[in-house]
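The other protein chains are all here in position, but one chain of the complex has been omitted.
All chains are identified by letter, namely A and B, in their written order; residue positions are counted from 1 within each chain.
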Amino acid sequence: MSAPVVPAAEASPMGEKIAELLHELSVRPFSENAAFSLTNYTFWLIIAVLLLLVFMVVASRKAKLVPSGIGNLAEAGVELVRNSICVDIIGPEGKKYFPFIGTIFFFVLFNNLLGNIPPALPGTGTVGTTFTWAIIVFLVYNGIGIKKVGFGHYIKSFVPAGTPMWLAPLIFVIEVISHLLRPFTLGIRLFANMYAGHIMLGVFAVFVAMSIEHFSAVGALVVPLSFLMQVVLRVFELFVAVLQAYIFSILTAVYINGALHTGEH
Amino acid sequence: MELIIPNTTEMWVNVAAFVVLFIVMWKVAFPPMTKMLDERAEKIRDSIEKAEETRVEAERLLEEYRQQMADARTEAAKIIEQGRTVAENMKAEILAKAREEAEAEKTRTLEAIRAEKAAAMAELQTSVADLSVAVAGKIIGEKLDPAEHHALIERYIAEVGSLNEK
Partner (left out) sequence: MQALGAGLAFGLGGIGAAIGLGMVGAKTIESMARQPEMAGRLQTTMFIALGMIEALGLLGFVLAFVLNAG
């Protein structure tokens, strides 16, 4: 499989530690040369998915007029996705796309949040996950557009009506590229946020480890500051987890909305 | 570069995760929750509508009652006004009558007094005449004859009269 991400071995202890950190956070399959082996990220992804399934099934049993306990939380999430993402962006017919967008939101949310708990890694912290889901979103929104207006018309809608003939190919190319970029940016955005968060946490941990190993006057100052920074970063990562799930879902809704209203610029 | 090239084993796991999650959520988990959300929204909307209706009804009734109260009050004021004018009229009447009576009484009394005075004057005239004759006869002796005697009486009565009229 792919070689772990490791920079050239540095002589400095800091370099070594950083190299170790990067090695830990890279995709490491459990067994080499197997086509379908779990990797360290996929392992945590499966755990997050199982947690999500349990949570959802339990919450749906508790759906009463005035919910209690877990049902409350799940309902808050469902209402957030349904009202402020589906209906606000797509309009009244957005409720029918809610299962898809809801699945995306809760999947990304649970994976991101699980990654915040120390030994776990976020399932979305690897491009395998994020690009896969971004490609799924891409296929779905194009499928919706094609189902609505037919394949030929959908392709023709890339060029807005009323452009002169000599400009049309250029605009077509630009539109296609912009459409192809969408899953790429979607995937990279989520991946970069999660990966960078973990690297930052790791770097401050490396500072603390280094200062403890090589005792010095500056080290006594570095340790509490780095520790404080880690705490702050963890809180920030929680916020980023929820925010990134929200953004992924909202962009999905925006793309679906654009597909539903093709050619209505 | 391996950092941004997806790992194919991961991709399959993710596709499987998506399929499983989507089917479970779509068929099992979301329907009760969305149904509950819709029901609750419906119920709240109904309650609000009913509350609105009741409020409008209550306001209408309030308006009606207020109108009735205002009518009753004007009615009462009118009645009082009527009563007052009637009472005023009666008072004026009674006063006028009383004044009339008093006037009549006064004139009658004045008349009576005048009559009495006249009678007293006449009586006084005769007694004064007799007394003066007697005194004059006594003082003068017997030298008085009836003609002088009448002239004396007249003159004396005139003086008494003028004294009386003072």
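Of note:
In this section, contacts are C-beta pairs under 8 Å (C-beta built on N, C-alpha and C of every residue); 3 or more make two chains touch, one makes a residue touch a chain.
Predicted model only: the values in this text are computed from it and were never measured.
The shown chains contacted by the absent chain are A, B, with contact judged over the whole complex. Here one chain is not drawn; of A:Ala196, A:Ala220 or A:Val235, the residue touching it is A:Ala196. Counting the whole complex, the residues of chain A in touch with the unshown chain are 5-7, 22, 84, 185, 188-189, 191-193, 195-196, 199, 243-244, 246-247, 250.
Although one chain is hidden here, its contacts on chain B can still be listed: residues 1-4.
Criterion: only the chains that are shown with their structure count from here on.
Between the Cα centres of chain A and chain B there is a gap of 85 Å.
On chain A, the positions that touch chain B within their shared complex are 1-5, 26-27, 29, 34-39, 41-42, 45-46, 49, 52-53, 56-57, 59-61, 63-65, 67, 74-75, 78-79, 82, 95, 98-100, 102-103, 106-107, 126-129, 131-133, 136, 188, 191. For chain B in complex with chain A, the residues that touch the partner chain are 2-15, 17-18, 20-22, 24-26, 28-37, 39-40, 43.
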